[in-house]
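Supplied in structure tokens, the structure appears directly below.
With one protein chain removed, the remaining protein chains of the complex are shown where they sit.
Letters A and B mark the chains as written, and numbering starts fresh at 1 in each.
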Amino acid sequence: MKRDLQKAGIDSNLRLWLLVGIAGYLLLPWYGLEDFWTLGWVISFPLFSSDNPSGLFLISQGDSLWILPSLLTFLLSGFAFRLPRANPSYSRLLMITGLSTLILVVTQGLSIGIRGWTTGWLGELFGSLDARQYGMGYGGLIFTVAALMIFCHGLASRPRKGADLFVTGAIGLVTAVVSVFVFFPIFIMLMSAFRTEDGGGSLLLFFQRLVEQKLWQVDCLVGAGPCGVAINSFLLAVSVGVITTVLGLCFALIIVRTGFRFNKILRALSVVPIITPPFVIGLAIILLFGLSGAVTTTVAEWLGLNPTRWVYGFTGVLIAQTLAFTPIAFLVLIGVVESVSPSLEEAAQTLRADRWTSFKTVTLPLIRPGLANAFLLGFIESMADFGNPLVLGGNLDVLSTEIFFAIVGAQYDQSGAAILATILLGFTLLAFYFQRFWLGKKSYVTVTGKGDSGIPIQLPKRVAIPAISIVSLWTVFTFVVYGMILYGSVVELWGVNNTLTFKHYITAFGLDWKDGIIWSGAAWDSFWTTMMISVTAAPFTAAVGLLTAYLLTRQKFHGQNAFEFGTMLSFAIPGTVIGVSYILAFNVPPIEITGTGLILVISFIFRNMPVGVRAGIASMTQIDKSLDESSATLGASTWATLRHVIMPLLKSATVAALVYSFVRAMTAISAVIFLVSAEYDMATSYIIGRVENNDYGLAIAYSTTLIVVMLLAILLLQFLVGRTKIGRRHAELESI
Amino acid sequence: MSQVIKTNAADVRFEGVSKIYGKDAVAVGDIDLTVEAGTLATLLGPSGCGKTTTLRMIAGLELPTAGRIFVGGEDVTDLPATQRDIAMVFQSYALFPHMSVQENIAYGLVNSGMDRDEIAERTLSGMDLVGLKGFEKRLPSELSGGQQQRVAVARAIVLEPQVLLFDEPLSNLDAKLRRQVREEIRELQIGLGLTVVYVTHDQEEALAVSDKIVVMDKAKIAQIGTPVDLYDRPNSVFVADFIGEANILGCDVLSRGESESSVRIDNYQFTVGNVVPEDREPRLAVRPRNIALSSESNPDVLSGTVKKVSYVGSHYEYTIVGTFGEVFAIEDTTSPLKPEGSEVFITFKGRGSCLVPS
Partner (left out) sequence: MKKVLLAVSVAALAHTAQAATLNLYCSAQEDWCQLMSKTFEEKTGINVKMQRKSSGETFAQIRAESANPKGDVWWGGTGDPHLQAAEEKLTAPYVSPMRGELQDWAISQAKSAGDRTIGIYSGALGYGYNADLLKKNNLPAPSCWKDLLKPEFKGHVQIANPNSSGTAYTTLATMMQLFGEGGGFDYMKGLHKNVNQYTKSGSAPIKASARGESTVGIVFMHDAVKQAVSGFPIKVVAPCEGTGYEIGSMSIIDGARNMDSAKKFYDWALSADAQSLALQVKAFQVPSNKGSKTSPSAPNLASIKLIDYDFKKYGSSAERKRLLKKWDDDVSTLPQ
């Protein structure tokens, strides 16, 4: 009985996607002529409307006839119903029709734009074309997705491959969206690396510029002048990666494994830097350590020296980035440290290992995936960060700022930017493979299907004492930095006129009453936009990220490594490049979404997805595969297993992904600068505007408000998602 | 026994099934096998012999590289695990750590789309069946190993699967519990009339519970038979040694009958109850318990010297050396002790020995 149901399910799935595709073609407007979110087309039912015509209506009018072939190939897949499922032709037919529909849709979309043919040679080949087309709308989109699903259906039903419909569909969908929203824009952007000034292309010039000595010189290592941009970035990123990982580990260990009195505060505090809008930490550090900074002048006076600009350069950027990115390492590591199975440590202790030895030989090796991921994230974040080097870099040039100014600077040098971006990408690749190599093929499974009744061991004193010292020092430092920030928001003019005032908050978030609330503050518009976009982006980000992590750890398929790399790619590219490449790629058909809120949401999803992926992978490698298998033998579909077994065990990772993507969307700046529009202005770009205006009070007041809002949101999220009770006993934690 | 949980037992058939990983790592090589409905068959063999892979192919967790698999006469070769009417008890139990006992047991029922009352009823009787009433709300980590094991069993049988699979279910239990649980499994299997395929590397466990044992070695089936068949008539040195230790001795076959052979070692001439083809050089397999020792001199039997003797409560264990090599023998403590260094005379009891091809 069970099996018949399933068989019917497969056919009904095919029928569903066929109907969806036809509906998209028949009923929904093929082109997106208005903003994606507005529903103006509903008024005039599209089937009969020439304003927002459906695909079928277009064809019946003799317009856009190039979309007809895709409909025909799509309909051909209906013949699959006449074939038995076991017949290889069944899957072959679906694969061929699905794929050719996709190819047809994409080809026509890319070759015909709003000004006819998109490239000259097409015009030469086919003669000039008067017709034009706009970006895809709901109809085109849904039709394309349906074609993709039919192709995946074909793949899944190949006999003797044991492929699962859900898994194949998920792989297809993730591959498709990653290709469209990561590979495609970056490809467009990188193509310009080969472009010469006269508009031609040259491989030789590309290589010449790639290995230019100016980028790679290592003079600073021997004290003979500045290093190349590439070397600067690399050294900085490695230092930041190592330091944030160590600090993150300290935080995680102390919180999970000690009875440290201030654990709760620590946990909250460690997250604060991540929710701080860019530039703010940098400004605070200047006020502390700059030439006229409080610390610098005090120390200089004390020692009888002249104050210097010591903080500008490598040191300052390192401090700021460490402050900013340690929380990321912490978020990754806490999940991993929490899920180390206590009984393994107990086993080590019974094998005559003292606390320190069992920590060193069991705990530490088991959290290697976490360490590797934390380092990778710190490394990449540092590579891509451009706010802190901008404020604190002094004469230290790094790749990200160079890329930014190659594009927005006085010299509009897109190909120069593309070359720097290529180098940056190369470093990321390196880090990625280094991580793979280090982890090797070892197994790090620690949550097995057997209930674990061990008690987590206490941190050995040898680790606990230095860790607590480092963290305490760090905590004090963070307190001082944030004290400065808070203080800055309630004084007239930061650093000059220290009269206390609330005027900045009132200017930004004032409310009036006159027949209801009037949002009179200057910041409300951008604030609500930011909230809306962040709240929309976060769940999608987490979902795509965790789904990808699931596919990577639990399924085997061809091209898995390429798939993994593709999902990490967007993270490695600085937002600036993403911003420009998005404009280049998505300002024209077939996907025309610049100026909408959608492009912001999409850019956040794909920029922040890698964190979800890493967090998911790190946690998922610790869940025994027999749990999936037993769920399968108990009749659960892959989807049900994911929902009922994997997801509940991944709550830590889910929270991490949700929090991170929400917060990143709230605080991101680099890509946003290019993608905001009049209607969708974001808080950060507004704040930057205030900073540029030397209006620090307002900027910091706004930032402080954002910090508070994000803290509340995180608490709410943690409360909503909750923690999974898997019944581990907790030690009576001794206090230190 | 419970009225609620019934059986849908079906037979399992393998036709030329192989599983090859990568290019040439053969995990299972060309196996034919039938497990009749309502019986318990054991896959027995040393680690890495392919028994677990075979089991996983029945479950649908691995798909065979070649050959067909039938359950209840239907070809299920290409069906994934979810779509097969099969349940499995994992070595690690694979209980969902975040679900209570009740939720774990109900999990499969929920997936089959049953209505709520039926799920509740079945879950309850499942727990009753394995004696876990009153533990509904516990989490797996709050149960002992034996209780966890029962949850895993209950979770599988409430689904009334066509075939129930066990992957070394007792390996995490202590010896006493192991005997008790294996008896319970056998009782359940007989009581409900289930078809069970059971993987173990413990021959005693296999002999105790099975209707039929499939001995596997190096990705192949070494021998299939009832416990008695395998113990008394192993078809190879490997099977003879793997199922209850055996002494393997060189011998001369004097004559071959229909079902008997006349055999000689040194001066000792005797009859064994089986025949081995001429082209395969025969060896003699003798169980330790089937060796009779005597202190009385007899020129027509084997003689040797006691090298070592140990007292283990119910019996003595002897190591004896002679011209034939070394043999290991067991004798009840009711017979007199033969001290170390003394000369003994050896005969083989009744059907206690057989020929195996080498």
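Rule of thumb we're sticking to: a contact is a pair of C-beta atoms (placed from the backbone, for glycine too) under 8 Å apart; a residue touches a chain by one contact, two chains touch by 3 or more.
Everything quoted here is computed from the prediction, not taken from an experiment.
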Chains in view that touch the one left out, judged over the entire complex: A
Candidates A:331, A:673, A:701 or A:714 - the one touching the absent chain: A:673
Residue among A:407, A:634 or A:700 that touches the chain left out of view: A:407
Touch criterion as defined above, residue of A:460, A:539, A:595 or A:648 at the omitted chain: A:595
Which of A:286, A:320 or A:668 contacts the chain that the document leaves out: A:286
Touching residues on chain A - with respect to the absent chain: 34, 38-40, 42-43, 113-115, 225, 286-287, 290-292, 309, 312, 390, 394-395, 401, 404-405, 407-412, 492-493, 495-497, 580, 583-584, 587-588, 592, 594-595, 673-674, 676-679, 681, 685-686, 689-690, 692-694
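Here is the rule we go by: only the chains that are shown with their structure count from here on.
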Centre distance in Å when chain A and chain B are each reduced to the mean of their C-alpha atoms: 52
Complex contacts: residues of chain A adjacent to chain B: 2-3, 5-6, 86, 159-162, 164, 447-453, 624, 626-627, 629-638, 640, 644-645, 648-649, 724-729
In the complex, chain B residues that touch chain A: 59-61, 63, 77-88, 90-98, 107-108, 111-113, 139-143, 145, 148, 155-156, 159, 165, 172
